[in-house]
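Excluded from the complex is one protein chain; the other protein chains are retained at their positions.
To keep things simple, chains are lettered A, B and C as they appear, and every chain counts its residues starting from 1.
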């Protein structure tokens, strides 16, 4: 029997497989497809202080082995998530959830954190400082060392839960940002968010996405994500949730060997809504094939 | 008849298709496969002051819709290129070539430029400040605004040819670097070089490439390249050679609409050595399909 | 919802238009106007297509070659197995229809109206049909609608078949009390502007998940934000914001 369990800052997960924020809504749609309690956990849709419509459509474009999205953080707002969505969630998900929050100012991050503090269902607060689809500044927190430090500080100061900072790959040196978050007290990191990309509608002679640019994710970005997790693992001592292009049990193992303590699966979940279930079912056999008896033991094994 | 011709700082090209540096050697191998005079031009293998072996093997790994390389600038050195390779080139390529040079100090770039100044066969000097496979500093020129400025200044000060700076995508804001190069007098820009990536050999529990990390290229990176070309086109007034993931005539047109005055094709050339020929042959029909009568006219059309 | 469908036939029926019949479990498809989403080799995202016809174990779609995905589909041979998400979207509610609904389709918006017409007739309604195309070479499903007993008008932009003009140019010929429509956005808008009865409008949007999880396909309605893939593709006339 392969031991699939992993641990994120005290949160014990049956397995390292976590659907990524923005690709699993609040879990409800998937709970109609299969029993989502088999998941390690899931990270819910990036939630902000106020409700948001997000960007105009089209918000989706296809790329080779990947996709662009410019959803722009459509969400019902933290109030509604806390008062309606989270209570309902217990009906279909019995484990703790990862609460992904976004903001346009430090105050907003703090506001959302305080709202989530009292909710037992929330296991980890995942602070998205990296969404590239927001024109009014959301991205800059994740691309600037000082801002990353400050957001982390501020959220940590109020949070009663472990705080994981979700990093942007659109930076010259991700280890600098990672280090800043660790210094500011982050309990863990999650990387990567999407790479900024674009497609052009050749017939219409204009960007395909109404927002012009969007975030690239899917298998195309896997080698970039893997490299960043590998680099950050050598730089910090806090756990890393690895994300970016994972779409198979082999990818999960590769990402863990690079240094991830758990993984998130985004775009692949959109392509195949059953992918996380399939991966969890395959993991024991694939692990065995590579002589792995416990997934915990391979974290960072490639270093 | 669709007019395929484009112009790079006075160098008239029959068409915008240019095999990218490092993916076409010095052209000899391909000249055995087809008449390479149909190309707009080609960019030869990154050449340094001294001969270089490059990195240990394995230097190649596969990724979804792409590949990693860590060749590390294997080349015979500028002396030999000038005295042996370039004279021989006239036997199989009658047009002007783009001379891609790399260095580990500003002096080396200057040295190579001076060596190439007197060679009529060289149409453009392409200064690679972005190779991610060099541990002793080659990359830093392309990720730091000030260094990019200085290299460009120094090369421009001695060059008798148009100077194009080849930019790294591994930066937080490519427009800052692009702007610095323009200010320093660059005649044009070429982007993107490869994205830093990694793969892990799960069986061996170590990075697949001997050099650990390598440069990601191929269709996977096309949306990132396109976005950067689009951004840089809005920032500078000098011509841009667009590169990154191009593998079809449609991609060429998309890249030109983003702002590229010509394009380079790298990884796709390695997968299919005839790809540039095929694209050149298809371009007129594909252009016509989109109502394009002259490629020059669509440069930046998506803005 | 995830099914394996096998290609039974895949034939060209008009210029660049193909009919594909698929065998497999159809029980998730409960309403006309729903769609299926097909995974294609070599393409990351699935492709959504409206259900055009249905039996206990067969689903028919009609699709136009638009880009690489549909081009590749056109080469699929009998026996090919496809990974399909089936029974997506809300579909048309025929309960809300009047007695004499008009079904208005444009281009590849026409296919879902065929299953809709069948269901309306089964429910005792008397649907009439207007289908619009660019030119006669692109016309399809006309005979099939007529075979159902529906009066069917064709419009073409260039006048090479039926009425010269757009679908709304044919509207005056009918006496109708309800509208069902599917087609390109400008057509939907024209139908909206030129009709006053109640109606249901089927929209398209670029999709990623197709199941309501990613917020990729949201539109604003008078009743709030709706996901075209899950809360749509069919919207009621009164909720639409253009």
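Here is the rule we go by: a contact is a pair of C-beta atoms (placed from the backbone, for glycine too) under 8 Å apart; a residue touches a chain by one contact, two chains touch by 3 or more.
Not measured: the values here are computed from a predicted model.
K.L.:
Sort by label and list the shown chains the missing chain touches.
P.N.:
B, C
K.L.:
If the hidden chain were put back, which of C:42, C:67, C:149 or C:224 would touch it?
P.N.:
Only one of C:42, C:67, C:149 or C:224 touches the chain omitted from view, namely C:42.
K.L.:
Of B:39, B:71 or B:190, which sits in contact with the chain we cannot see?
P.N.:
Candidates B:39, B:71 or B:190; residue touching the omitted chain: B:71.
K.L.:
I need the residue numbers on subunit C that touch the omitted chain, in ascending order.
P.N.:
Residues in contact with the chain left out: 41-42.
K.L.:
Kindly note down the residues of subunit B that lie in touch with the hidden chain.
P.N.:
22-25, 29-30, 33, 45, 53-54, 57-67, 69, 71, 74, 218-219, 267, 269-274
FYI, only the chains that are shown with their structure count from here on.
K.L.:
Report the chain whose CA-based centre is farthest from the CA-based centre of subunit B.
P.N.:
Here the answer is chain C, farthest from subunit B.
K.L.:
What whole-number Å value describes the gap between the mean CA coordinates of subunit B and subunit C?
P.N.:
46
K.L.:
Counting only Cα atoms for the centres, state how far subunit A is from subunit C in Å.
P.N.:
Spacing between the chain centres: roughly 36 Å.
K.L.:
Residues of subunit B touching 2+ other chains?
P.N.:
Within subunit B, no residue contacts more than one other chain.
K.L.:
I need the residues of subunit C touching at least two other chains; which ones are they?
P.N.:
Within subunit C, no residue contacts more than one other chain.
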